[in-house]
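Shown here: the complex without one of its protein chains, the others still in place.
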Amino acid sequence: MEYVIEMLNITKEFPGIIANDDITLQVQKGEIHALLGENGAGKSTLMSVLFGLYIPEKGTIKVKGKEVKIHNPNDANELGIGMVHQHFKLVHNFSVLENIVLGVETVKGGILRMEDARAKIVNLSKQYNLRIEPDSIIEDISVGMQQRVEILKMLYRDNDILIFDEPTAVLTPQEIDELMKIMRRLIEEGKSIIFITHKLNEIKAVADRVSVLRKGKYIGTVDVANTSKEEMSEMMVGRKVIFEIEKGKAKIGENVLTIRNLSINSKVHGKSAVNNVSFDLRKGEILCVAGIEGNGQTELIYALTGLLPVDGGDIYYKGEDITHKSIRYRNSHGISHIPEDRHKHGLVLDYTLSENLVLQTYFLNKFQNKGFINFKSRLKNAKAMIEQFDIRSGEGPITLARSMSGGNQQKAIVAREFEKDPDVIIAVQPTRGLDVGAIEYIHTQLIKQRDMGRAVLLVSLELSEVLGISDRIIVMYEGEIVGAVNPSEVTQQELGLYMSGSKRGAGYERKEITK
Amino acid sequence: MNVKKLLNNRSFKNAFASIFAILFGLLIGYIILLISNPAQATRGFIIILNGGFNGGLRGVGNMLHNAMPIILTGLSVGFAFKTGLFNIGASGQFILGAFAAIYIGVKWTFIPVGYLWVVALIGAMLAGAIWGAIVGVLKAFRNVNEVITSIMLNYIGMYLVNFLVVSTVFDLTRNQSLSPRNAYLPRGGLNVLFPLSSANIGIIIAIVTAVVMYIILEKTTFGFELKAVGYNREASRYAGINEKKSIILSMMIAGALAGLGGGLLYLSDIGKHIEVVDILATEGFNGIPVALLGLSNPIGIIFSGLFVGHMNMGGFYIQRLRFVPEVIDMMISIIIYFSALSLAFKSFIESLSRKMGGRTK
Partner (left out) sequence: MTLNTFYFLVQQTMFYSIPLLIVAIGGMYSERSGVVNIALEGIMVIGAFVSLYFMNQMQSTMSGQSLLILSMLVAAVTGMFLSLFHAYASINMKANQVISGTALNLFAPAFAIFTARMLIGVQQVTFNNTYRIPLVPFLSDIPVLGDLFFKNTYITTFVGFGILIIATFVLYKTRFGLRLRACGEHPQAADAAGVNVKKMRYIGVLISGALAGLGGLVLMVPVTTAFDGQVGGYGFLALAVLIFGQWRPGRILFAAFFFGLMKTISAAYTGIPILLALGIPSYMFKMIPYLATIIILTFTSKKSAAPRAAGEPYDAGKR
């Protein structure tokens, strides 16, 4: 069999960690080869090595049978290797056209000749059915179109070995189907694809073979057709994984959070980021806000937690109007917030673990005396929480948050937010970037909190999570709630229709614009 | 503590980087001396190294006096650094503080002589605080780059003080401010320790202030808030800290510190007056290297202030060999440049500690 890519015995070390330990990957011509592994298994590092972003310490790379050295993305490009990165590498204020040609511009005496490029791009987009608007600015177009721009970038460079790094994370089920079609079309045109993912359904749907990595080590390569999902997940995690999340029926109590006609004007465009949103959150339930990234979920949560001022409507917490209360009022009166971005909001990375654990409570009498910090009680607090929530770190309470693993950073935030004895827990993408063990932990904890009678508001983009642990789902699209569904009665496909705005539930019909 | 542990220690790494930078700066300074006058270079270099000690006890006293204002402007810059702000405006805050002190010292004769200097210093701190607050308010509410505002305020402050001096406390014959005779700082016994020197109670006030700043930053919840805002403004907001208030307060304190420095220097009985010329107060800018070398740690700033004061005295004494004292400023700027490269030093130490057989993580 002819291999287009052979990565043999690749070892890549970073200070303190071996990201790739003697990994071998062989990709056949004309196949979709999945690369499966958990977050942190070394998939992205391996692909960065192939793409020339990292230089490995050991190992050889062969492209189409010839041994090569790839020092930078230009080398990769010349070998026909292209990559769609998980976080798109697009310049936000450049046009689609400019982004595609960047790095391989057509010039005459240094002056850009965009018209030739435009013709080629329009042709390619027709050939592969990749709908784009060449002159739109990146920040104005949808995530789906941004991904098509990334694919066109590879095609424009005549790449024939295409790497897709977690391409489905930001898409609706319908968009995922479309992407799968595009991938098959690419194979028909003679391309080969490496498909990085941790989603087994997608591998089953589209891949020919799969190579599995775990904790930086190579586990094996198998044919997808002859391998069950359970076998693959066991290879990935190293143990049997329970797919079903165990949870009993919700014992729903009274309303704790009531949102009425909430509206927030967008900072980016003229429209509303959140438009006339109303819902209730009750004790003992997990209510999930589903939707594609950027449809107003972030702004909604910011408004509930006080990070963003509200332009219209009211928020009631246990009957009290808190619409204009301060952030501190809310977080010290029983509203917990596990933020979307743990590095931006959740932690002060240059503070120690013990300092981060009192980030919202340092001013309480137990942690200070007349303005002077009570170091003893702060340390005791940290030790207790480390013990209770099993937070692992190099030096215990005095570890800098920066030097902790993502999973343990998230555990620290969860510990801090749960310890406050909250009535409402707002969790935004709490499992993003975590490995299976940590994900299971967070899910179990959220369900435990629910069963203790607390109200959980979960914002998630991961459909399996949305369907797996929530008791009720509301879907947001372009700042509005477009439907409320019961997770046991809805399919992923149907949810996708809501998320893409193609379907609206009863009671959530588009309002007629009356003047 | 064994060597490997020592190499992994964060403050050691930082201090090591500072010392490395100083050695480089001195070395290049020596080369500059060699180029400009090979015959006298070594002698000149030794004089620089001896700094204040060239003049015996008197020199040491003068060195302390020289260090006093820059310890305070260094604290000003360093305190703002801890809150994530670059206060390049210590010069303006310093000269406003100086003016306020002189004005009170000259005009407020209704206050008894023994207390006047205290009131004048409080006035100096207030004036500096107001000047710093402008920067903080604009940063917090209008997102105006604090580097630009504080530089502009340096110039505005200089012209404003010139105007105020001319219209209130002007000595026409000398084109400078009047002497605040009733508000001169007490010598505090330092004239006995260091005879004939300029040293007075100011250096003690500077050191005590540094200790107080250390306590505020490291031991209080207020300091906890300020540093949190400095490290991560967004996370502080999330935690419920009023980050706008923190930024303004931090700049006010920074301004007060620089203002105090101005007050102390101009209330010293050494014939120092505000001259009505269009030149920015250099003490403010010298606070930047002091803060950087002291790693923004108030205790570190005491030592770096003394070090820079020592170097400045060296600059004073090498004029005997017809060297130009600006060589000291060049050396200090080179030291700052190398401390900016400290990342390289730190990673050098990290690789060293790895070689010694242990992972950092």
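Think of it as A and B in the order they're written, each chain with its own count starting at 1.
Keep this in mind: contacts are C-beta pairs under 8 Å (C-beta built on N, C-alpha and C of every residue); 3 or more make two chains touch, one makes a residue touch a chain.
Computed from a prediction, not measured in an experiment: that's the story for all the values here.
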Completion exercise
Shown chains contacted by the missing chain are A, B
Exercise for the section: Quick one: say which of A:Glu105, A:Asp341 or A:Glu462 touches the chain that got left out. Expected result: A:Glu105
Handout entry: Full-complex contact with the absent chain, from B:Ser18, B:Gln93 or B:Asn162
Key = B:Asn162
Exercise for the section: Identify the residues of chain A touching the omitted chain, counting contacts across the whole complex. Expected result: 14, 44, 48, 51, 53-54, 72-74, 77, 83, 85, 87-94, 98-99, 101-105, 107, 110-112, 153
Completion exercise
Note that chain B touches the chain not displayed via residues 32, 36-37, 86, 88, 138, 142-145, 147-149, 151-156, 159-160, 162-163, 166, 278, 285, 288-289, 292, 324, 326-330, 332-334, 336-337, 339-344
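In the analysis below, only the chains that are shown with their structure count from here on.
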Practice task
Under the touch definition given earlier, write down the residues of chain B that touch chain A in their complex.
Solution key: 219-222, 224-225, 227-228, 231-232, 234-241, 350, 354, 359-361
Practice task
Flag every residue of chain A that touches chain B in the complex, lowest number first.
Solution key: 15-17, 305, 307, 326-329, 331-332, 337, 339, 344-351, 355, 359-360, 362-363, 367-368, 371-373, 394, 403
